[in-house]
Every structure is written in structure tokens, then in C-alpha cells.
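Partial view: only certain chains, each at its native spot in the assembly.
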Amino acid sequence: MRERSDVARLLRIAGDLRLDFIDSPALAGNPLGDPSVRPVAVYLPPGYDPEGSRRYPVLYCLHGYTGDVAALLSAKPWETNVVQWIDALIARDDMPPCLLAIVDGYTRLGGSQYVDSIHNGNYATYVVRDVVEHVDRAYRTIAREGGRAVFGKSSGGFGAMHLTMAHPGVFAAFASHSGDTYFRFAHPPSFPQVQRTLERHEFDAAAFVSAFERKRKRTQSEYATIEMLGYAAAYSPRSAVAFDVDLPFDVPSGALREDVFERWLAFDPVERAPRALTELGRLRLRYLDCGRRDEYGLDIGARLMASALREGGLTVRHEEFDDDHRNVGYRYEVSLPALAAVLDRE
Amino acid sequence: MRERSDVARLLRIAGDLRLDFIDSPALAGNPLGDPSVRPVAVYLPPGYDPEGSRRYPVLYCLHGYTGDVAALLSAKPWETNVVQWIDALIARDDMPPCLLAIVDGYTRLGGSQYVDSIHNGNYATYVVRDVVEHVDRAYRTIAREGGRAVFGKSSGGFGAMHLTMAHPGVFAAFASHSGDTYFRFAHPPSFPQVQRTLERHEFDAAAFVSAFERKRKRTQSEYATIEMLGYAAAYSPRSAVAFDVDLPFDVPSGALREDVFERWLAFDPVERAPRALTELGRLRLRYLDCGRRDEYGLDIGARLMASALREGGLTVRHEEFDDDHRNVGYRYEVSLPALAAVLDRE
């Protein structure tokens, strides 16, 4: 049997961690020029035997905005990353052994929101088809809907909801931690600072991105701006030409462009849920949580999403806690066992 | 001739400062139970002679939210309040001698927005009728539209725009510093924290206000909440019963209530300007400025207000500067001479 990887030792986990690289057909030749070869980190619980007969359910983890696989694997003293959490939860028998697959949804603009976009490429297809196929092929998984769940935080939570609504039949459950919802509250507060930042680059997105990439250190406003470009690339692209996106505000006045923002709202889980009750209804678990001091008001979004599900006749597990948007990884202690509990086992 | 007041000496101004108290018929028996007797602080320039024949134009100054006359008169080393500014500007001949009248628009909820409200009382009428009458009666003013301008910062800037639009014929010019405009950006970012704060009081506004008033120190969220109640009292009151207002979000979900927010938008200067071109057109000066880092995005609002005026065929003086919403009193150096320059003189 193969030895535990060095990374697994560095993270002091009892299980193992594999770093695979897959070449995604869905991302081949993507317009933004991001690589089609992507890392996927796969956690294997203690006892996992590639030659054995046992098969495991898989939890797919989606990172947040301006994150990637490396960011989710980052570790430091006294903090617990998602791999360390699942390892600990399995070790203390709070959940059955599962695989965890960390998916890379990064783009040059900081993130794909895990949607198929004419501007970014087909990131939803890449996840639900290419990544899942790889994991099912390379590992001893329960290779069916009932053996898979998807979860994430922030944009990763959005992605989890999006993929279960847009691509039913792949995952049997989702968990959204402080996930992007209720865009009416989440996004407009950043529009003024993005408008000001872009004005400093004469509203030329390419000029901004180029300057952003060259900087030694970046301000909070500059991060908000790259994020907004990324959202626009996912929700309101104009063409496959790099940075050719519709912004949700007028240039140079800064006024809200309601026509563009309507396109964003079409992706808002709260708006979509009533129209996606069939897809959401086939799930075994719908899990939402959010800190009651979330800086983006996503706690309101989670409440509204929970209401929308309940009004549609669906159950939902919805929890609130006293914290803000940052460093809420301890919530995995609740969500990972809950997801694992509803998946098929062997 | 009467001596300069002690307050004038304390503020080290060359002119004089009077503190009058007027009993406003418009505020008599106001539903919220605030006093009908209100202070008005009147600055008199050097050379002002109550027995003389010279008459002066008057600049009316409106305070911002959670402010009052005392707050505007507050002084400390190295800072310059509005009275000290006008005194200095007149002393160095940057503007002709004028009177300045600081108006009190305070309510138990922190401010009236200077509008007539079934919940708060008739604060617009109080200003344009009762305060103006008092000043014209008690001082040697140019007692006509051409001798009066109105200005203020933040809610005071809003008030200046509101009064010129809703009560044409009283003032010949307005200046709005970082004034409340484009409510779509300015207000919703606070809704989540207000919703959370009110939830801690079971969404009972009276319970919140009572707790707020008793506290030793108040948090930023609590201030945001009292402000929001004050806006609702001005823009979306439900009755004359204290705290019976419509909030712009649902209880307890927190979702935006678009019907209520539409009532707020009806007061938004940006929305109203196209319908108030006659009233705005009779003004001799329309002055707007805002810092380009305004935390409430009011710089966008000022741009949109300027656009609305220009699209309506009106001129506007619109300036931007590199600062945030706080402590921008140095802008009086620009606005006060500009206002004085367009008023009648003798």
C-alpha cells in the first residue's frame, strides 16, 4: 500500500491527501485563457484501500472567491482547515469515513462562481462532469448521486446551491456556509467603491486587471473591484472577449443599471429557488448557515433561502451563529457530519 | 450697542452669536412629543448694528442626523465649526457680511429630515415659516427669497434640497454637502444590521428606543437603527402614534419591502429632481459636493443629482474631493462664499 503523502504528514492528518491534476475538456480553450489543467485535492480517510473492495461517499468542497485549492489547504498553528476538520471528525467518529475532493474554480478574475459562462468557460460542466468523472475513476467512490454531496463557503456555498439547481442528479445534498444569496443586499454596497476604483483606470477593466496583477499589495477596494468583474464575467458577460462584461452600474455616473442587475438576480438562489423546487426537492439535505454579523448581509439571504424552500414544501436545515463572514471553518463540524449522514454507504 | 455674547468670545469669533428660542406653531402638539420651543443660533457679522439701516442676507444652516444646534456650535482646538468658518471668511473678505442661522431639526428619533410628517410633525413648515419669520423679525435681514439661502451637510444637505423643492419661494439657493441622495445605494447597506438590532428587541421599536435612550454608550449598529427609525418616521410613517412606522424590510425575514422603499424613494432628490425642475429652476445657485470616499456612496448620488439637473437644462455647481463622509466642514470655505455671492445685498 502506498505511503501517506508528505502533505498529509505536514498537515498532521491520520488520513491521506492526494493532489491530482486533471485536464478538463470543459475548460479547454476557455476564452479568458485560464489553464484547463486543474488541481483537485482528494482526502482519503484512514483505512482507505485502493485495492480493497470498500467504496466511499464523496464530499465535494468548493472554495470561495479569490481562493483556490492551495488556499483551502493552507494551514497554520491553532487553525483547522477543511481537510483537518474531516480527518478529526472521522477520527472521533462524529461521521463515517468519506472522501473529500477540493475543486479548483479559480479564474484570472478570482473565481468562476462555478457557472458556465461565455466569458469564463464552462465551470459548472467542468465540476459536475470532468472532476466527478476523475474522482470516480481514480478512487473507490460510490459513483452515483446518492454517494455525493457538495458544499462550500461564500462563493463556494453559492456554487453548491447553483450546481444542485442547474445540474440535478449529480449531488444528493448541499451545504452552503455564508453562501452568496439575496444579491440585492450582498452586492450593491460595493458598487460605489468599484466605480471609483475603475474610474482611476478610465473604466478600462483590462487596464485595471493588469495594474492589479502587477501590484505588490492590494487594497480592499481593489479586491472588491476584481471580485465585481468576476461576478460580471459569470452573471452578465457580454462576449468571449476578455473583460468584455456588463457592469451593474453606469459609467461614469455610477447609477445602478437595473437591466444588468436583473441578469445577476437571475442567478440569485433566493430568486431561483421557487422555480427550482423539483431539482431542490430531489436532494436529501439542504443545509444553510450564516453568522448573524455577516458583513454582506448573507444571514438575511440564508433566512430568505430557507423561507423559499419551506414555502416550496421542502425541509431545510438552517442555522445561525454569532460571528461575521471570516474564519467560520468551525461550522464544518456541523455540516460535514450532516452531509455524510444522508449519503449512501457500503 | 449690545456687547458680544460670551459664547462668541468662547468661540473666538469677531462677530457675535445669539441663541434665540422660538415657540413654533408648526411643531405645537407634535405627535412624537418633542418640544415646540426650539433654539436657533444666529451669527451676526462684525459691524452688524440692530439699530442701523443696513440689512443682510441670511444663510440658513441645517444640521445632520443625530445633530442639533448645540452639536453644530461644538468647538475644539484645531477644528473650525460653521460659525467660525463664516466669521473667518468674512474677516478675510472672501465673502460679504451675512447672517447665519442654525436651525434645530432634532426629534426623539435623531432627526426630522426637515419634512412634514404625520408621525413627527411639520418640520418643513416650521423651518420655512416659523424660523424664517423669527429671523426676519428679530434681525436686520433682507427679508425675501433673494436674501436667503439654505445649506447643510448629510441630512442637512438633504433638507436643503427638500425645502427648495417642496417650498419654492423661500430660498434663492441651496448647498448640499455630502447630502442624502440616491437612496438605493445610501440606505440598504444598513438594513441587515438594523434588522438584527431590532430582532434583539423583538422588533418592538418602542422597546428599542427606550433601551437606546437608557444606555451609557451606544454601538454603531444601534445608531444605525435609530437613524433608520427616524428615516421611516419621515418617509414612511404609518400613523401619528409614536414609533408606528413602516420599516423598509420584512419582519423577521429581513427581505426588502419594495412597497415601503418606494415611499422612501419618493423623497430621494435624484428621483424628484426631474419633476421639480420649475422649483429648482428658480434658484440662483444649486451647489453639490461630496467626498469621493463617502461611506454611503453619496458621491454617486451627487453625480446623479448633478446629471438630473443638467438634463433638465439647469446649471449646477458640483465638486468632488478626496475624503470620506466625516469632518468635511472645510468645504464651507467653498460653499458659503458661493451662496453669499448670489444673494441680494444692500
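Going by the order they are written in, the chains are A and B; count residues from 1 in each one.
Here is the rule we go by: a residue touches a chain if its C-beta (ideal position, glycine included) is under 8 Å from a C-beta of that chain, and two chains touch if they have at least 3 such contacts.
Fair warning: this is a prediction, and the values are worked out from it, not measured in the lab.
K.L.:
To what total copy number does the complex in this file extend, with 2 chains depicted?
P.N.:
Here the complete homo-oligomer in the file comprises 4 chains.
The definition used in the following text is that only the chains that are shown with their structure count from here on.
K.L.:
Compute the rotation angle for the C-alpha superposition of chain A onto chain B, expressed as a multiple of 5 degrees.
P.N.:
180
K.L.:
Whole-Å distance, chain A centre to chain B centre, using C-alpha means?
P.N.:
Each chain's C-alpha centroid was found; their separation is 46 Å.
K.L.:
Which residues of chain A touch chain B in their complex?
P.N.:
Going by the criterion above, the answer is residues 182, 184-185, 188-189, 191-192, 195-196, 252-256, 292-294, 297, 299-300, 303-304, 307.
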